[in-house]
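The complex appears here minus one protein chain, its other protein chains still in place.
Per-chain residue numbering starts at 1, and chain names A and B are given in the order in which the chains are listed.
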Amino acid sequence: MAYILLIISAVFVNNIVLSQFLGICPFLGVSNKVKTALGMSAAVLFVMVLSTMVTYILYFYVLQPLNLQFLNTITFIVIIASLVQMVEIIIKKVSYSLYEALGVFLPLITTNCAVLGVAMLALDLPVKYSFIHHNSLLFAVVFAIANSLAFGLALVLFAGIREQLQLVKVPQKLQGVPITLLTAGLLALAFMGFAGLV
Amino acid sequence: MGSFSNITKGIIKENPVFVLLLGMCPTLAVTSSGINGFAMGAATMFVLVLSNTVISVIKQVIPSKVRIPAYIVVIATFVTIVQLVMEAYTPSIHKQLGLFIPLIVVNCLILGRAEAFASKNNVFNSFLDGIGMGLGFTVALTLLGVVRELLGAGTLFGFNITGIEHPKMMLVFVLPPGAFIVLAYLVAINRMVQKNK
Partner (left out) sequence: MAKQASSSLKNMILSLLVITTISGASLSYVHKITAKGIEQSRQKKKIEAITAVLPQFSNNPLKEMYKIALFENDSLEVYPARRNDSLIGLAIASKTNSGFSGEIKIMVGFLPNGIVYKTKVIEHHETPGLGDKMEQPEFYSQFEQFNFHEKINSVTKNGGDIDAITAATISSRAYCNAVQNAYSVFQKINQQWSSDSQSGATK
């Protein structure tokens, strides 16, 4: 069914990080350890799904009827910022160690282009996916869940590779950021193999 | 500290893309050609300069606890203005840059400069800082775009310079992996250039 195709497409074919270039900053910064990567992905999942739901409803039931679509950027980002504040407070109470591990990256979820990007992409899915013929809140939510899984997958894969990289000799000029970017490039190349799957 | 170093530092020493590694998403996504890279850089610079200036002007009136939401609203306002103006007067570039125009609002460069510089310095210096960082960003994106376009399509800003009709170039460079790879080498080169200074 369309929902399964949507999930496969978002996770593998059009992976939000490796093929759509959203969510790069946390991708390059956080993914040093698999454990932190998992924690970050969980936080992103929560924020992404909630914000997509709220922004979708806001867009189609408030902004569009009032012809105020141009306010989408500003209203969406305010919603996301508020949700991130909420998540921060919750994580602090539930698991202080995770809160410490994520550090400054938690409030930075606000500037994670993946969250705002997915919220905006979810508004018009039929344009990109031929098997979807009309907009619906359910599609938007499934899309958000799939994309946060995609983000998590990319992050965890990358963290695993980077853990291995630390044991290997890297040419001096390429140490640090360059080799990280090259690795990401190779991972992106690998994911291109999924093209045409859906 | 001379005020004009605020401009020059943004171009090489503290280049937002190659050194500070801010604003990665648009850097990788819209640099498949020189023009796109340049347009994105220009649009971002516009927002950066204006938001830096305005935030520096109102920095004292905003209570510290709500400064981040306040900055976000200011930045989002300028981003929306850029969106609307581009849609009206440069529609083809607006279509090319697509989703990434509204995404300027989450460009960590802009919020980062607002928090790190504009909220702590006077208006004139914040304005210059915006210009410097904006120029550095534009230079970086244009450079990345030009390299990818040359290697991947054989054209320079849309002009065919190879003399062959439809040259068979290395397509991967205008696709996602190419973006990561070219940026990796540009960062390494920038580092080498700085070490030798």
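In this text, a residue touches a chain if its C-beta (ideal position, glycine included) is under 8 Å from a C-beta of that chain, and two chains touch if they have at least 3 such contacts.
Predicted, not measured: the structure shown is a model, and the values here were computed from it.
Here the missing chain is touched by one residue of B:57, B:70 or B:123, and it is B:70.
In the full complex, chain A touches the hidden chain at residues 70-71, 74, 126-130, 133-134, 196.
Taking the whole complex into account, chain B touches the unshown chain at residues 32, 58-66, 69-70, 73-74, 76-77, 80-81, 84-85, 87-89, 91, 95, 152-153, 166, 169, 171, 174-175.
Keep this in mind: only the chains that are shown with their structure count from here on.
Within the complex, the chain B residues that touch chain A are 21-22, 24-25, 28-29, 68-69, 72-73, 76-77, 79-80, 83-84, 99, 102-103, 105-108, 111, 172, 175-181, 183-185, 187-188, 191-192.
Those residues of chain A that touch chain B in the shared complex are 18-25, 28, 70-74, 77-78, 81, 107-108, 110-113, 115-117, 120-121, 173-174, 177-182, 184-186, 188-189, 192.
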